[in-house]
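Note that one protein chain of the assembly has been removed; the remaining protein chains are unaltered in position.
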Amino acid sequence: MRGEYMRLSESIEGMAVKVVDLDAPPELRERLLGLGFVPGQTVIIGEAAPLGDPRVYIVGGKLVTLRDVEAQKIKILPIVDLIPLEMAKPGLYEVEDLTGGHRFRQKMEALGIKKGTKIRVIRNLNGLLAVLINEGEEVEIGRGWARKILVRRMEVKPRDDKSGFNG
Amino acid sequence: MAWNLINLLLSLLWFSAGILKIAGIGTPSDIPFGGVFLVIGAVFLWGVFEDPVDRPKRLSHTYVGGMLAFWLGIYSAVNLIFYQQTLYFDSGAVILSFVSFLLGIKAKRKIEAMR
Partner (left out) sequence: MTIKVALMGNPNVGKTTLFNALTGSRQHVANWPGVTVEKKEGVALYKGFRIHVVDLPGIYTLGSKSLDEQIARDYLLFESPDVVVVIADAVNPEQGLYLLLQILELRSDVILVMNAVDELEREGSRLNRYELEKHLGVHVIPTVATKREGVSELLDTIIHVHQTRPAHQPVRFRYDQTVENTIEQLEKVILSKCENLNVPARWLAIRHIEGDEIVQWFCESLPPIEGNERKKLSLQIARSRYDHINVIIREAYSGKSAPKRLPLDEAIDHVLTHKYLGIPIFFTIMYLIFSFTFKVAQPLSDLIDISVSRLAEFAKASLGENWLAALFSDGIISGVGAVLVFTPNIFVMFLGLGILEESGYLPRAAFVIDRIMYALKLSGRSFMSLILGFGCNVPAILSTRAISDPRERLVTILVSPFVTCSARLPIYVLLAGLFFPQNAGSVLFLIYASSVFLAAVSSVLLNRVLFKGEPVPLIMELPRYRRPTVKGLLNYSWSKGRHFLQKAGTIILIASIAIWFLGSFPPGNVENSLAARIGKFLEPLFKPLNYDWRITTALIFGTAAKEIVVSTLSTFYSSEGLSFTESLRNSIDPSTALSLMFFVLAYIPCFATIAAIRSETQSDKWTLVSLIYGLVVAYLLAYLVKVVTGLWLGI
């Protein structure tokens, strides 16, 4: 896996990740280190606040809240990095498994999706995805299907700036 | 299944109490106070929607709803004693709170036994 690391703010609830590096200025860095966000530390992603921004992270048994602004400064590597395609943010993914029945697999086969297929997610509107299959043509995939496709992230695009909340 | 039914039943009761309070039927109308009834009803209702596999989550709605109901029950009791409110509505609210509270405690025991 080459390229940029994922950020803690891009992780998904329930994921377990390993801290790789901190990009924070010295003061914030010291604070994060004191709370246990050190390289090599396992962090489990907890629930988000009602409006999606601060989130709870479980570090060494403690619950710590971070805003996305701060979580964005922590580089991570997913430990268990399989997610349903439904939850995938834009980026490149590899299909790991299809969790549907026989008919579902046939349909996917027809689209060219099987284990090992590379899927590039272009956008994800609440589970309705626009994807490129093996960098081919753009295809739309609905939520019902996307839920049954387990994928692993291959590279990370910079997260689109959703923190443009400047008061 | 039983807990699903309890949550549904409690939420229905709380919702109807809230609507009575807001509309002022059989009790003076009080919109924010009626809102509290609705929120408690919603807490129970969402317990019904939880993933059926995840039992602790369902029970947690019963528990938290029961805790909120406990405080509302005390408040209703004070209303009843000191402020000569409508006898039927307020004593009904006290009883409903008490029942919800007991069920909440039961849910809590269940969650604790689950580890």
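Going by the order they are written in, the chains are A and B; count residues from 1 in each one.
Everything below uses one rule, namely that a residue touches a chain if its C-beta (ideal position, glycine included) is under 8 Å from a C-beta of that chain, and two chains touch if they have at least 3 such contacts.
From a predicted model like this one, the values you see are computed outputs, not experimental measurements.
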item	value
Contact list for the unshown chain, restricted to visible chains	A, B
Residues from chain B at the interface with the omitted partner, ascending	32-33, 35-36, 39-40, 42-43, 46, 56-57, 59-61, 63-64, 68, 71-72, 74-75, 78-79, 82-83, 108, 111-112, 114-115
Chain A, residues in touch with the chain not shown (by the definition above)	21-22, 26-36, 38-41, 46-54, 56, 58, 60-67, 69-70, 165, 167
